[in-house]
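All protein chains of the complex are present and in place, except for one that has been dropped.
All chains are identified by letter, namely A and B, in their written order; residue positions are counted from 1 within each chain.
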Amino acid sequence: MRILIATVRVPFVYGGAEVHAVGLRQALVEAGHQAEIVAIPFKGYPPERILDQMLACRLLDLRETAGTPVDRLIGLKFPAYLIPHPRKVIWMIHQHRQAYDLWQHPLGDLHTYANGADVRMAIHAADAKLLPRSRGLFTVSRNIALRLRTYCGLNATPLYHPPRDAGRFYTRPAEDFLYFPSRINPLKRQYLVLEALARTRSQVRICFSGPAEPGLERQCAELARKGGVANRVRWLGAVSEEEKLDLYARSLGVLFPPLDEDYGYITLEAMLAQKPVITCTDSGGPLEFVVHRATGIVAEPTQESLASAMDDLWNDRERARQWGDAGRQRYSDLRIDWGNVIENLLQ
Amino acid sequence: MKILIATSGVPFIRGDAEILAEGLREAFSKAGHEAELVVIPFQPYAPDRIPDQILACRLLDLTETCGVRIDRVIGLTFPAYLIPHPNKVIWLLHQHRAAYELWDQPAADSLMHYPDGFVIREAIRQADRELIPEARAVYAPSQSVAERLRRYSGITSEPLYHPPANASLFHQGPAGDYFFCPGPVNSANRQWLATQAIAQCREPVRIRFAGEPGRLTGQARSADKLKGSDRIEWLGMLSEDQKRDLYANCLGVIFSPGDEDYGYVTLEAMLSAKPVIATADSGGPLEFILAERTGLVARPTPESLAEAMDTLWADRRRAAAVGEAGRAHYQDLHISWANVVEKLL
Partner (left out) sequence: MKINWFSPLLPARSGISRYAMQVLPVLAASHEVVIWTDQEQVAPEVHKIARVARYDPAAPPWREINNGAISFYHLGNQPDFHAGIWQVSARQPGIVVLHDLCLHDFFFTLSVRRGQDRAAYLNAMERWYGQEGCRSAEAFCAGGISAESMAQNFPLTREAARNALGAITHCGGALEELHETPACPAAALDFPYAAAGESRYRAWLAARDGMPHLPYRLVVFGYLNRNRRLGPLLEALAGLREREQFRLELCGQLWDESHIRHEIERLGLSSIVSLHGFLTEDEVEQKLSTAHLAINLRYPSMGEASLSELQFWDYGLPTLVTRTGWYASLPEDAVAFVRPESEVADLQSQLRAFLADPGAFRAMGERGRRLLKNHDPERYVDALTRFAAEALRLAPRISALALAQRIGSDLTEWLPAAASPYLLERASKEICTIFEGHRRG
């Protein structure tokens, strides 16, 4: 089949969405299809620009090229998923969150504009009226599907996909540290983990890796020092792929308690490395994968609860190992592979 | 600087504009800038929807990203070069030629087949005429494109040449006993002129063609029966290395297309320090040839072409000198990515 993947690019920004599109394309090509990525440049401010770009997408014509039909259009992000096509399938990485859960949220900014409310309505209307026209409506996670139902009354099916290089993860006997691999920012809540660490009864050690936003690394180091746990944490900064795989493999367990994460590749990476995961009840994406006290621990987002979770893992290595194995089994049971994705998107 | 290179792409078809765009991006990178490609999907085969796609480009905003300004946008092809930006420079690699000089050519996707084709043609011309001048500067890839732009749209542009792919890998070798005629074999490149010319040569001229004769037009097929056909060799598909070697070791290069826009072959020959035999109606290639000094310009007839071939075959010293002059001329023309970067910024 000839398949186009429609997504959005913010110039000079390369992140998870780009990785996702590339991964999908590669999987399609490996499955024998012709697949290309169509990336529409997007600038989400001021709000009227969003309307312009929505219309621009509606004006594009991707039904065929050189007389040969494009068999399927897979829309990943707003507003590219509005591009019309008779055989469109949506696999939503993102709605325009500014108009949904980030509306009037400190991290949003659409509501700060005078015409923000009007544009929000237009985004809601476009999603509600145009998304159902696709042949299939999927999301990358249950979290997003729930939002679609809550805000737009639409039913979407979560369709999970593997993290990059899923095949390269491996496991080793656990050593004495927990691993927190995410990039360092307030949403990922390293600060909460540091505060919890100060309350653990055992000598839990943590390795943090990932680039930090400016100034944050110093803040975190300060927080560790104040809690008297500076000697039990290591800050590795940005690490290579090999180092990351190694850290996963040798860890006792993986810490990942972000605030309302959309998906959470880290959870899946941990499961692939056969390690238990500690996450929180308000972490969003990870909750779709972590089963409390079966593949890891879902703690309350409090210092005490997290501290208790870390102690539990630290003090029962055998159980931690069993939870890790169960996590790996769950990964397989959930059919988190590109084959499953393609089967669903192309049916 | 932060630079975006805007080009239109037809999905599943990799055009030479995209290859050039990537070359340009690399050149910007090497010069220390941050450059990215913006490829807008374009569907030229549903002409009645071309106005929609023009408008779509006009509605995009490339002025900044995440609060950081985009310093320059380079527009390369239609309709992406219509995306508005206060600091846009157009290097007009492709207009929608079906609306211009290809209007009445018998191509399958010709606008003439559509009842309202001329309306679409006028709409495209109007959009170009109106919006191209928004750019700070307009460059054309060759003099012939600049001339066409002036004639159809009244827009003045400056020719800005670029090197062929892998320019640095072309090299000069000793002149062998053959002329090289690069491909692809098609009616535009008029290989048949050379196959017929060889029958009229006085000298025992040999020609090696890239490609297979199967694609030749009817005239050339009968060349099998002509005198000299045993001195023609068809080399089939060539790798890039093989092609460069053939350039390097030939006596001269034959390039006789009808109305070519650019003419990489001429430049490749110059880079290999070999003389070019071109035809007077070839268009683009002639911009690089100084007649009699860096190449020979024949009339587009087998007789004239034969005479040119004989001249070089008989006087190897002259052939070598003309080839060297060609290489020197290439330098004089400042055909380099560095020059392109400088002009576009």
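Observations on the structure shown:
Throughout what follows, a residue touches a chain if its C-beta (ideal position, glycine included) is under 8 Å from a C-beta of that chain, and two chains touch if they have at least 3 such contacts.
This structure is a prediction, so every number in the text was calculated from the model and none was measured.
When the whole complex is considered, the residue among A:V10, A:A31 or A:L55 that touches the unshown chain is A:L55.
Across B:E34, B:D52 or B:E324, the single residue that touches the chain missing here is B:D52. Residue in contact with the omitted chain (choice from B:F12, B:Y45, B:Y100 or B:Y114): B:Y114.
Residues 48, 51-52, 54-55, 58-59, 82, 104, 110-120, 122-123, 125-127, 129-131, 133, 153-154 of subunit B touch the missing chain (whole complex, contact as defined above). Listed by residue number, the positions of subunit A touching the unshown chain are 48, 51-52, 55, 58-59, 115, 117-119, 121-122, 125-126, 129-130.
The criterion applied here is as follows: only the chains that are shown with their structure count from here on.
Subunit A and subunit B have centres, each the mean of its CA atoms, that are 46 Å apart.
Put simply, subunit A touches subunit B in their complex at residues 2, 4, 9-13, 34, 36, 38-41, 43, 49, 52-53, 55-57, 59-68, 70. By the touch rule above, subunit B contacts subunit A in their complex via residues 2, 4, 10-13, 34, 36, 38-41, 43, 45-46, 49, 52-53, 55-57, 59-66, 68, 70.
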